[in-house]
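Showing just some of the chains, left in place.
Chain lettering (A, B and C) follows the sequence in which the chains are written, and residue indices restart at 1 in each chain.
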Amino acid sequence: MAVKATVLIRPKEGILDPQGEAVENALPALGFSGVSHVHVGRLVELEIEDPSQLESMCEKLLANPLIEDYEVVTASA
Amino acid sequence: MTTAQAPHIALGLTDPEFELIVEKMGREPNATELAMFSLMWSEHCSYKHSKKILGQLPVEGPHLLMGPGENAGAVTVGDGLAIAFKVESHNHPSAVEPFQGAATGVGGILRDIFAVGARPIAVLDSLRFGELSSQRSRYLADQAVAGIGHYGNSIGVPTIGGEIYFESPYEQNCLVNAMALGLAPVDQLIKSAAAGVGNHLVLFGASTGRDGIGGASVLASAELGDDDGSKRPTVQVGDPFEESKLVECCLELLGKDLLASLQDLGAAGLTSASSEMASKGEVGLDIHVDRVPLREQGMEPFEIMVSESQERMLCVVTPELLDEVLSVCDKWDLHHAVIGEVTDTRHMKIYENGELVGDMPVPALVDDCPVYTLAPEEPTEQIYPAPSVDSEAARAARAAFDDNAQGILTALLASDNISSRRHYFERYDCIVGSRTTKRPEQAEAAVLHLWKQNESGAPIPGPSIAVSIDGSGRKVAADPYRGTIGNVLECAANIACVGGEPLGLTNCLNFGNPEKPHIAWQLTESVKGMRDACNALKLPVVGGNVSLYNQSADGPIYPTPVVGIVGGVPDPAVVATNTFAEEELFVGLIGPFEPTLAASELAKLIGDELPTRLPDLDLAKHAESLTLVRDAVRAGTIKVARDISEGGLATALAECSLGGVGATIDIAPLVERVSRAYPDAEPHQHARTALFGEGPGGIVVAGSREDLLALSNSAASMGFLALGTTGGQLLTISDPTGTLKEVSLPASEIQRIHGGALSERVSS
Amino acid sequence: MTRFGIPQFPGSCDETDTLLACSRVGEAELLWHKDKDLKGVDVVVVPGGFSYGDYLRVGAIPPFSPVMQAVKEFAAEGGLVLGICNGFQVLTEAGLLPGALLPNVNLAFTCRQVDLVVENVETPLTHEFAPTERISVPAKHTTGRYFAPTEMLNALEAEGQIILRYAEGHNFNGSVNDIAGVCNERRNVFGLMPHPEHAVDPLTGSDDGLKLFSSLASAAGVPA
């Protein structure tokens, strides 16, 4: 039976994240205040029959470990 | 919307139209049939309000290969090559979701090009938004440009030119028009008429989902209200990756001669694509909706027939070639399905799991939509309010207006409609394909080299083409007839400036609601103007598009007939640039240019009312002058050429100095011409009009003294005026009337003002 | 004559431009992504574009294609490989080049003629240039900000693996140390963000990029 998995992929800490900055800078003009540490990453959701493959899929394909961290969240489908 | 509304009304059909459908069918249509009729009888597909007046446009010319009626028009450009081209609008979808709206607009016009068998080689865009002081306009412009770039860049077709203007009548109804060009050997062009009873109908490309359902009839024909919420679920998402595979697949299928006909799916999806193929081929089609590859579960037959999912094509294939066609689709990883057959019934029959769910005579669906006669009525006074623009440039222009030419010029150079468009066009790949020999800002028109490859892949020289797209709305609002002529002449002037011979014209008529008499009048006058200008230039209209109902509670947009012209250029190495790159060149002005401040950029900055009439034009003289310029550019006599447009002569001269070399200019000859035209005006008015007045037909040229003096003899009747000499870092323009503070600006200062204004303004 | 092979992925854009550029200094042909066959070419040039739609992450999917498996073997044997723009992204994702490419600091696709300085002229890609020679080449991308962690960066600088830098004022994407192009330690695999294949003909803007291709052709050591 397939398992539902969610993978959160974030820019590695310390690497300039202009996307996060752009969001942070746009907020005050829209009337939002008190927001900080904005980071923009990627979300991959999928169903997988053999969840033991997930780790290697992240390493090899879904994330680039040089610039990104990932976190796998699974839940059975 | 009331709940009691009849379905045909909700779908945009009138009661008489519905009755006519019942009469043609001999019964009431079912839901699937009604959905299909509502699309095919919409303005977008049937041209019911514009067909009659479009009939007067000239559609014949020595270079014409394919005229209106096919997916794109085409002209010959020499060496056995054809250029297919067309412009189309995606205004309403872009107002709702600018990124995807503009992206899918590019995707759609590209499909029209490869549907006729041509490889897309260039895109141009024509954009209109409200004033940049509006946050919504800044957002729409930013996202539309990003969307166009996303699609064009990703698919590997360069976006080589275009235009973008900001005027408040476009605040609620932005215009996103895209033009595409494709290249094909003349004998590879293909038409879309379905043929061969018993042949298969194959749908290939992306799968079909619920996106864009109701898009054509609702999004393209209804006036936009303040609340766009109800239209939200119909947003179409483009996938340039899928389309890049689709292009290659189609060109491979055509290159191997495997198709009987080919048609893209655009607005109105499968309904319009299939029924138009049937109509042109005078055949019938059986379509099995259950065979269509779907992206979503449980889609109704009518949903499948009207879906506007992007990146799909339809072709007709003989049974013998079917396997080979499907294997080419497989090679490119595209979905495909044989969804039906060509029949001799002249009916569109729609089946679901073998059961007949729709049966319509093809002529009723495609050809029998009533065609309306417009009821034009000339307004007694200007229907648009005086332009009002809130910007630093406008304040500066007002302060300088009375006596300071330099102040006016710098205000114009920094204004939203004149300053460098670099901030936007840098987001387009303008070079992919290795054909672009003149990029944005390098010449008045983009120039593309049509090299071919030898057996080992190396390029061998071929002919070249020039292409430009233009469409001032404000001048057409001032005078639909003469304003439209001005748009055609300006576009043609751009082509002439690079030595191009105009071969064909495409257009997109962006107007308000044609059922309103004043809009009907604008449309009628505008098309007359286009007709007369094309006739004078001996230029056939190869196709185009009409976008009506561009109005909101705030009123209609400026009437905006956008024209695109393709010209032939024999040698891309002999093309005039548009800046003074050399010292000691003689500078002159050619053409029957009669400047007026009416409806000009300066008039806008200071908030002048729009006039109701522009000066008369001698079309024959304009045509002759453009020919003269073209020939002199081709002969190498004219080395620099720039047509005078927004901001007048002074702005054109300043832009000529952007290359770093200035000039010393005396405008006395033009002031004299102006004072003859307006004998009652004051000297300062004459000087201001000569410097900043606008109008068609003026081209600033530069070349060697000898060459230009020789040209001025042959061009005397063309109104050649000697203006000065290039050289040094400074642009100086002296005022013979002594009433305005003269211009004296370093080229570097002109670069700074002109180059940086827009990006500063949009990021503030 | 040196034979160039240009892998073509679905979504490649600049493969024809690259083919044209290579055919000015040698022979060139396209290599289909589904084939593992490099057809015996002497040099591989991975072209620009949006291979596999740039989906998931630029350059992430192509390294797994059959043609790139072959390119990895070819590089391991010392074969000359150049990646341009998306090709550079693919080579870093494939582990053939150090570092990674991140979104431009201006977050927008930007197409601009830029000046570059040739930093190391002792490589197969650059040996025909004079030291610190300045060239004008277009760049066009959304994801071109070169990044390497500090230690890696220091090693690259020390080993002369920085091939090209943006001239002052031309680094619009925010690349670390103005890096526009790098090579591997062995100096047989190269990656550049700017597009020399779009600078091989004065008619289309500049021919400053041609020498990169002729350098590769002569370095491949194939008799003319």
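Brief remarks on what is shown
We adopt the following convention: a contact is a pair of C-beta atoms (placed from the backbone, for glycine too) under 8 Å apart; a residue touches a chain by one contact, two chains touch by 3 or more.
Being a predicted model, the structure only gives us computed values, none of them experimental.
When all chains in the structure file are tallied, the complex works out to A x2, B x1, C x1.
Assume only the chains that are shown with their structure count from here on.
Arrangement of the chains shown, judged by which pairs touch: a linear chain-to-chain path with two open ends. Counting C-beta pairs in contact, the pair that comes out ahead of the other among B-C and A-C is B-C. For the pair subunit A and subunit B, the distance between mean C-alpha positions equals 41 Å.
Chain geometry summary: the mean Cα position of subunit A and that of subunit C are 29 Å apart.
Residue positions of subunit A touching 2 or more other chains: there are none. Among all residues of subunit B, none touch two or more other chains.
Contact residues on subunit B toward subunit C in their complex (touch as defined above): 146, 149-150, 153-156, 239-242, 244-245, 332-333, 426-437, 439, 449, 453, 456-459, 572-573. Remark: subunit C residues 10-14, 16-17, 19-20, 22-24, 27-29, 49-50, 52-55, 108-112, 138, 140, 195, 197-198, 201, 203-205 touch subunit B in the complex. Of all residues in subunit A, those touching subunit C in their complex are 15-16, 18-19, 22, 42, 44, 61-64, 66-67.
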